[in-house]
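Apart from one protein chain that is not included, each protein chain of the complex appears where it belongs.
Showing chain A:
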């Protein structure tokens, strides 16, 4: 079915254990090569592991796509201060639903990845910051940590290597902004989750002002496989600059929504085929490649390779590969309004462009959807977006304008149609 050079359409790596009974237990995990990568890693040096992850080309799976090995290499080689590894498990970007199933189905893969990554970065305390609403994940992670302790994979002198590590699971309390890595660190320190000015970057001054690396769940869960299979194996999937498999979360108006782990660079056309096509045959209208903060795509973009470069070249971003699919029945201005209300609610309030911008953007969109908008509102929206994009403290503001600017770019007529009945009033006001 597949040639040696081209991987299969679905390449289960992270998801391959999910079908096994009680896949979350250490027994199942160990039967399926679990903790073999840890044994191998502990025989090498931290430098070798950083080199391996660099060679693999693994890029951050939390949205930004920063090369993980490079991020790790920013950690200082000395241990003048404690080093921390912090896992960002605050999954909340609208459409994103990959880390929660991963932590439920295979928590040990994350724990094993945490131990290897902590060893590579000379950290002896790792925190997993899990979204509070993901209670079942928190439960499974805690159980996995207990099991790993009992098996000697955590605690002091792990597998007689002389390496010590504790992992603490920390429940968040309902704030999207805590998915931003510096806001997450403030939250983990017991403060309001508001982003910090960078530099200093977390590797210089992160948690408790000590060297810290923040990585996404899927990134770290990929590490044991890279340790076992090697960088060249990892690169047999995906593209030159975006190697590896990736969990594409397909939701919305498709026949079979779900989690499909495929090589990076898979297109929506291919994903739709896997997901059984559009639900009830109603045609596609718009979709997001990686969550609501990534500018929307349309039917024009069915063949865009969904890797970091491909999505960017087509005017969007890969984000979290949260593919939300909407059919022709959905109003774009309404969808954009709903997303904007989300950003308004989740704006942390620290910086003016985002706090005020999202407030006014939501208000204007609500007015338009209620049929009280005018053509001038479209210009006002774009003008506000222009004052939020790139002028906010963190990426929340940038994400907030994505649905609006892309929605108007591709579906301006739909925004205009909402204003049609007010056209007379608008013209009259200027005559």
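In this section, a residue touches a chain if its C-beta (ideal position, glycine included) is under 8 Å from a C-beta of that chain, and two chains touch if they have at least 3 such contacts; residues count from 1.
Definition applied: contacts and distances are computed from a predicted model.
K.L.:
Going by UniProt, what is the name of the one chain that was not included in the view, given "Dihydroorotase", "NADP-reducing hydrogenase subunit HndA", "Binding-protein dependent transport protein" or "NADH dehydrogenase subunit E"?
P.N.:
Of "Dihydroorotase", "NADP-reducing hydrogenase subunit HndA", "Binding-protein dependent transport protein" or "NADH dehydrogenase subunit E", the absent chain's UniProt record names it "NADH dehydrogenase subunit E".
K.L.:
Looking at the full complex, which residue from A:75, A:97, A:221 or A:378 touches the chain that isn't shown here?
P.N.:
A:97
K.L.:
Hey, which of A:72, A:163, A:260 or A:297 is the one touching the hidden chain?
P.N.:
Within the whole complex, the residue contacting the unshown chain is A:260.
K.L.:
I'm checking contacts with the chain that's been left out. Which of A:108, A:131, A:196 or A:301 qualifies?
P.N.:
Among A:108, A:131, A:196 or A:301, only A:131 touches the chain that is not shown.
K.L.:
Since one chain isn't shown, list which residues of chain A touch it in the complete complex.
P.N.:
Chain A touches the missing chain through residues 1-2, 7-13, 15-16, 18-19, 22-24, 40-41, 43-45, 47-49, 51-52, 55, 82, 91-97, 99-101, 104-105, 125, 131-136, 138-140, 142-143, 168-176, 187-193, 208, 225, 227-233, 236-237, 245, 247-253, 256-262, 274-275, 292, 322, 324, 326, 330, 335, 338-339, 342, 345-346, 348.
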